[in-house]
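So that we are looking at the same thing, I have put the structure below in structure tokens.
Some chains omitted; the rest stay in position.
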């Protein structure tokens, strides 16, 4: 279960409120790279975690942390909206820092929330929970978490580059640091489970001799001219999981033209199809 | 640009058509772990790839491969629907292999497609392209791809365990093998870019001294009772990126209670808030 | 069944067309606070109404009214788009009334509709019918309707404050009045069913002695420091439904740590989880 | 504006309530082939219609008709749910007509609506208004309408084949007839605008000499082996719009490999990309 402290996890200050930046921050709240996603993802991974309970513990603590990040960012959005125009006649001079360049405000900040954050991305698209990856396989989940923290840090860096407000940069500097830790933390969890080689191919519970042995370590090229595929680490040497040797080849069809036959008479097709 | 060969990439045979399994296969077509997702993801990563063109080449070839996987699975769905009931009065004996247990058919296979595949998941939810992760950062993208192939192989294994149709198992054995390769392939691409340590923290282009130095390698615990967080590889030793030393601590609020002030009079709030 | 009159329910005039305001008006058409939502909500509540038919009658009449409001607003959008720029080279001077401040036009007004309304919100997100609340419980539905009309009136007021076009203000003054009536009307329907006390707790058909008697009138606090929760009308005095006495307390866990056990071997988890 | 008559447009009778069929009927309410879609589509086309007002008139009348079809189908859903099981222990014998085969009930009919219709499809996916096609081009819209009525009639026929309830078949026989009329009606509207040849290519307002003259009447093949494309009416003879002559050819790349250059240093890419 969860508890709350009314204070923020880290200070949130805005020196020069900017409604365009409020819009940009929405991506870090409700975007696929954002904090609602990781909070819910770590929560659902924890709720479904099977095996050693330390992973449940690890996940649910970081879920609690991310809930606090949503709060920080929502506060930052509200503070950036402090002087947002409420009418189409308000001072155009407010546009001086680039609203016209960077797409102005999120109109729903005015129309729908009364100058506060939305659980949506920078284009106003609401977060949807299909982005909560919790597969029941801890190694797959840890990769999903590294991905979330990698794209999350890319986003935070872009936000940092977009603003020169000292308060906002201080907050983002904290969030960037946490993304650094979390990228490392989830990779460390894979080490705790035995490391990349032991974990791969994911799931490692499937008897690998039952997978097709001709195509499991071969990089396939699909150039229409039949030329050899591009070479690299993926086409030669031992595979990353240590269980095979990479090679490469141009792929040819192994199957035939599919034939579904004619349509059944009462299936709603045209007569000509039946 | 893309070309087509009318033959299938790999043979698709169904010995005992099963409309419930057709439904399950939909997850591998239009689910977040499925083939539409990876096909589009690799495509958009390729279309936006900047830097060494070999990564574009790598990505677009595998995109072409995944397009062929959609075709294989869609064919498998249609073949599994061959004897699906078109009326509520058809033989209940068709239920003998567990339709009642595993949720029967996808009704839209009858109502909307005339016994063919949908670009939707096993619950009939259409694929939506917000799952196409293409961040403009190749290392983040490669992690997203490993995630997609890891959850994809988990799914393929579950489908393999769900059926005993020899044709379906042969096809899934091929797809599982390809997921093995692709997990390895995308990790190999990270090695080609210098390896995990060089790549992390992602993005590696941000001057790391600008991130908060107190919180970038510390595992934070959020237990309400103030106890120390769970220990593991994530709380001690050198960080995975080799750029810090893990430690851990119980987190305390660093900020204050947020205060947004009163509502502006013309912002649609209640009088009591203004 | 429904009929149509080609005339509008109320006059719609635009003196100074403004494509930014057209965008804002979209929120009142396809937003969650908008008219498509209430039209469909009242319709589906009517279609599923059980018990005294007067409520079906009440609901379907107001549904018909709201259909006419969609028409009015769609007309207002089209009239506001009259001079919208069709090319990136058109007169920037058109921007004089704040397009840059308030986010310019909805590009799809140009690209997708040929200068007419969309069934989407101010950010271009299409209306989705999951917002149609029709629970089969009339009291719950009436509260949903009050909510819809309360947020609807908040939105209409914000739109009114955003524009100074006399025609638009006249139309909005009508819509605001209707929202006043509808808020009152749905509360009146609860009175018609016996009033708030009789209706609560919703559903009133559940034998209240079967609900947990320790926690049904207690305001619970979840402050991490264990402090008492914030006091107010919710923590003391008779409950609003007249069936209990409010108190308050700090909540402690009543359950144990959940333990799901280990993963099943063929469930696609990692070996370490099984 | 819209009016209502409390009576149904056509009688709705259910002799043998069947909750599985209730689920199937949902596709005709909230599916992409369903009635909410056409009602809203014709409404928004009418609201944005420019040019001869007779088309607005035509569209809004049929919109009113379709609103009545939603009502009929919602009533049919509720009547089919009359004996639906409310607990997991209720008589399994209710399953005698194939619930197990055809996917049982929509659980939300029990959990969310109290045995009434949802604005969702047969898989419980809510209708979303992105399916409302209203392009501002009347000829394009008429084709969209023919498509809607063609897929709508295909769906109604499949529902008709799925049930043997006389009441349901009578209702569907009416809806199938209306789809026949509406397919004809929208094609007739194209004739009223001058016919297919005059209307095409849509939009006919674009000076056709500005389109690429080499590729505007040529069927292109993309077989990887370079073979000629499949022949048919589309590859020879006068074009359907009467403005060109069909031919066919194998397509070759006309462009070069795209090169986006290196990533900008502050764009969040990896160092290796910049």
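For clarity, chains are labelled A, B, C and D in written order, and residue numbers in each chain start from 1.
Definition applied: a residue touches a chain if its C-beta (ideal position, glycine included) is under 8 Å from a C-beta of that chain, and two chains touch if they have at least 3 such contacts.
This one's a predicted model, so the numbers in the text were calculated from it and none came from an experiment.
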So we've got 4 copies placed here, but how many does the whole thing have in this file?
-> 6
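The criterion applied here is as follows: only the chains that are shown with their structure count from here on.
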How many degrees of rotation carry the C-alpha atoms of chain C onto those of chain D, rounded to the nearest 5?
-> 180
At the interface of chain A with chain D, does the proportion of residue numbers present on both copies reach over half, so same, or stay under half, so different?
-> same
Rounded Å distance, chain B centre to chain C centre (Cα mean) | 33
Approximately how many whole Å separate the CA-defined centres of chain A and chain C?
-> 29
Which chain B residues reach two or more other chains?
-> 3, 5-6, 86-87, 114, 125, 135-137, 139, 154, 157, 202-203, 205-206, 224, 266-268
The residues of chain C that touch chain D in their complex are 1-9, 30, 36, 40, 43-44, 47-48, 50, 56-57, 60-61, 63-64, 67-68, 70-71, 74-75, 78, 112-120, 126-130, 132, 134-137
Hey, which residues of chain C end up touching chain B in the complex?
-> 154-155, 157-158, 161, 224, 266-268
Residues of chain D touching chain B in their complex?
-> 18, 20-21, 23-24, 27, 31-33, 95, 97-98, 100-104, 121-125, 154-155, 158-159, 161-164, 222-225, 251, 253, 257-263, 265-274
